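Note that one protein chain is taken out, while the other chains of the complex remain in position.
Every chain is named by a letter (A and B) in the order it is written, and numbering of its residues begins at 1.
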Amino acid sequence: MRHLLTLEDLSRADITHLLDRAEAFRALGQQRDLLAGRTVLNLFFENSTRTRTSFEIAARRLGADVVNFDVSRSSTAKGESLLDTLHTLEAMRLDALVVRHNENRLPDYLAEHARSDVAVINAGDGHRAHPTQGLLDALTIRQRRADFEKLTIVICGDIRHSRVARSDVHAFAALGAKDIRLCAPHALLPEDTGEFRGCAVTEDFDSALDGADVVIMLRIQKERMTAALPQADEDYFTQYGLDARRLAFAKPGCMVLHPGPINRGVEIAGDVADGAQSRILDQVANGVSVRMAVLAELLASRA
Amino acid sequence: MRHLLTLEDLSRADITHLLDRAEAFRALGQQRDLLAGRTVLNLFFENSTRTRTSFEIAARRLGADVVNFDVSRSSTAKGESLLDTLHTLEAMRLDALVVRHNENRLPDYLAEHARSDVAVINAGDGHRAHPTQGLLDALTIRQRRADFEKLTIVICGDIRHSRVARSDVHAFAALGAKDIRLCAPHALLPEDTGEFRGCAVTEDFDSALDGADVVIMLRIQKERMTAALPQADEDYFTQYGLDARRLAFAKPGCMVLHPGPINRGVEIAGDVADGAQSRILDQVANGVSVRMAVLAELLASRA
Partner (left out) sequence: MRHLLTLEDLSRADITHLLDRAEAFRALGQQRDLLAGRTVLNLFFENSTRTRTSFEIAARRLGADVVNFDVSRSSTAKGESLLDTLHTLEAMRLDALVVRHNENRLPDYLAEHARSDVAVINAGDGHRAHPTQGLLDALTIRQRRADFEKLTIVICGDIRHSRVARSDVHAFAALGAKDIRLCAPHALLPEDTGEFRGCAVTEDFDSALDGADVVIMLRIQKERMTAALPQADEDYFTQYGLDARRLAFAKPGCMVLHPGPINRGVEIAGDVADGAQSRILDQVANGVSVRMAVLAELLASRA
């Protein structure tokens, strides 16, 4: 594995290996000698303090230097070509470039043009992929239920625009999940259903939850919510919000995940987010471990 | 001591212990192994590059990782609940959270909800407390005059809105200061005098300075200055500015402190700020040592 751009091409063995490694780092906490002397550069074209901080902490706990490249103040913002920025940063001798961008496949474009000693890690591109999120969601589920072949997993929210949903589906499918159900109002379902082959698709959240072992709620943006359900603001929560009453339709002990930051009362009720079935904070903790695993996997074996 | 939120509850022995420890760090310069592998996160809701940098340098000199969480770009700024931010950061495995906020007791609120392995350090909340400033002011005075029971200390400026004044008074009172005098135009004196029990309060700076061993000038904001003394801008300096002529009313060798950044010619004359009696740069140096002591005290003994 040279880059991490999407989970699409990863086998069950690949993903299992990364999750095992993340689990080991979770137990270990840190391993400062592993990437000592290496340089990881965060190149975030979209603001995401949480994800950036998670990568920063992960890299430091492996002993790497972390440089946050402030795109908004750089010449990249003033129209320097992206490849010129890439090659300039590479010339300073980078080991990994962690990229977030609102365009699909921008990290792939950088990876194609990157020097052979630079690993590109996709920290979220457009609505296409967010592979470390897919891995951390899989790890969070696996910590309680390793038997993916028996699991029914529901993903609910703005599926159409969600890179989280896409990477989750890639991870869960590779791990052999029995039944993956996508649920959203019509306007937020994927246009191209080929993208989510093998998943059940429904607009009815209550029935989607029937028999679910895991439910993943996606963050919803106000503009999209009102575009999808123009009647009234509260309608979204009424039809697609996860509250205790609705969670009862799922199997007892059904895990609740959310990539965060959560909108309380918008897509999830506060008491569910804070409740016994919520694994939301486990996801955050696993995020650091998964990013340590990815950085270690991509960098530690290189000269 | 689990958190540092205010100096109100600290005994003379507690404060003396912290100051002794700060003094030891001042001599030592650094002790990189003490907090190696620990993570300190700066969460500043108000800009304060100086205080943040002082905490950052202190934490690094003890070997800790420092993460500056950029609130203005995070989802906290977009309305994520503060407790969700707290719990998210905790899940990344923090050891200390250094918080500045314009609301009184916000750090206490975070401390109440923080995990038992996370220390919350107040880097200034509203006008309520700035405990590391109180400690560094006490240390600065103690380096020249350890006999607090003989000291007359004047604090002059916007007492009403000053967290510095409050934490200074807590520290000096605990250390047994003989006479603490607060001086300001009426509109900038505290509304609730109970808050400053035991302090003398006056609007006459000249008489306040009589017999003073220490004078602490507070930074004044233009808006408040003109609201307090609406006649003319220069009036403030004429009545409440510290110049050489006025400093002569105090005891010979009276120390001059200011939390910075200073407004030359507004609350303090440049020649006084730069003069032989000024301890302003000692305060800055002691700030790093005091923050090292607080971080060490709160974190080093934990597993």
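Note that in this section a residue touches a chain if its C-beta (ideal position, glycine included) is under 8 Å from a C-beta of that chain, and two chains touch if they have at least 3 such contacts.
All values reported here derive from a predicted model rather than from experimental measurement.
A.B. asks: Looking at the full complex, which residue from B:16, B:53 or B:81 touches the chain that isn't shown here?
C.D. replies: B:53
A.B. asks: For the chain that's not shown, point to the residue among B:1, B:227, B:281 or B:300 touching it.
C.D. replies: That would be B:281, which touches the missing chain.
A.B. asks: Among B:198, B:230 or B:261, which residue is in touch with the absent chain?
C.D. replies: B:261
A.B. asks: List the chain A residues touching the unshown chain?
C.D. replies: 37, 39, 65, 67, 69-71, 73-75, 78, 80-81, 84-85, 87-93
A.B. asks: Residue-wise, where is chain B in contact with the chain that is not depicted?
C.D. replies: 29-30, 32, 47, 49-50, 53-54, 56-57, 60-61, 260-262, 264, 281-285, 287-288
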